[in-house]
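Every protein chain but one is kept in place in this view of the complex.
Then we have chain A:
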Amino acid sequence: MNLLVRDLAFGHGARTIGEGIGFDLRAGEVLGLLGPNGGGKTTLFKTILGLIPAKAGRITLDGEDVARWSRARFARSVAYVPQAHAASFPFRVQDVVLMGRASRLGAFAVPGRADEAIAADALATLGIGHLAERSYTEISGGERQLVLIARALAGEPRFLVMDEPTASLDFGNQARLLDQVRHLSRRGIGIVLSTHDPDHAFLCHRVALLHEGRLLALGPPEEAVTPETLRLLYGVEVAIVPLPGEGRFVCTPVLAR
């Protein structure tokens, strides 16, 4: 079970933002994508999801090219967790999560009892069962992000593509969300997520660094995330120090004195 991206070029309209992107994602693996603002992380994700046509390259699932797959077939394998956003209409949280079942239902079908049970399970998995009856427009940004993950899980996908899941969250919610990511990967779901925060990279199995439209590095965080690569990526000096007792590292910018 793997998602393979090979030699992908992506961009908007006539403009190519990046090219030569290649990586694979296995079941239960967490791959972090690190890159500066406006570096094309979201565009790359949307291209992988088939929402924007790829300019070159292939995407395969278990060796099969997904280019001709129906939207529903692809969605059953790979789910998208967009950045939490304000909704136009006040759907209840449980109805939002039920929408994640769309790829598993026929065109004319509506969700039934079994689907509702799966949606409730997804909410419970993320520890937000108490939000089920609330309106999506009335909950906080952090809660919305969790609801969108629950919606993705309701489709029972094998892979999750998460676009900056921690971006709109406060410190505590970021930690809780990263806990959830780890928990989901232990259940065998392959996850690729983008983040602003190099610290989060050290919680991933592997890290890809997107720099000027190309992958600057791809590998275990200890190898890919170094003061040199971060300087190239963000244009600032960074110190990477081990966190005692945790077996991982934290990054902090070195400011000019």
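Keep this in mind: a residue touches a chain if its C-beta (ideal position, glycine included) is under 8 Å from a C-beta of that chain, and two chains touch if they have at least 3 such contacts; residues count from 1.
By our rule, contacts and distances are computed from a predicted model.
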item	value
Hidden chain of the complex, named as in its UniProt record, picked from "histidine kinase", "FecCD family ABC transporter permease", "ABC transmembrane type-1 domain-containing protein" or "Sigma-70 family RNA polymerase sigma factor"	"FecCD family ABC transporter permease"
Selected from A:Leu4, A:Ile17, A:Leu49 or A:Val93 as touching the chain missing from the view	A:Leu49
Residue in contact with the excluded chain [from A:Ala27, A:Met99, A:Ala167 or A:Val250]	A:Met99
Touching residue (missing chain; options A:Ala9, A:Ala72 or A:Leu216)	A:Ala72
Residues in chain A touching the chain absent from view	46, 49-51, 70-76, 79-80, 82, 86-92, 95, 99-100, 102-103, 107-108, 110-111, 137, 151, 155
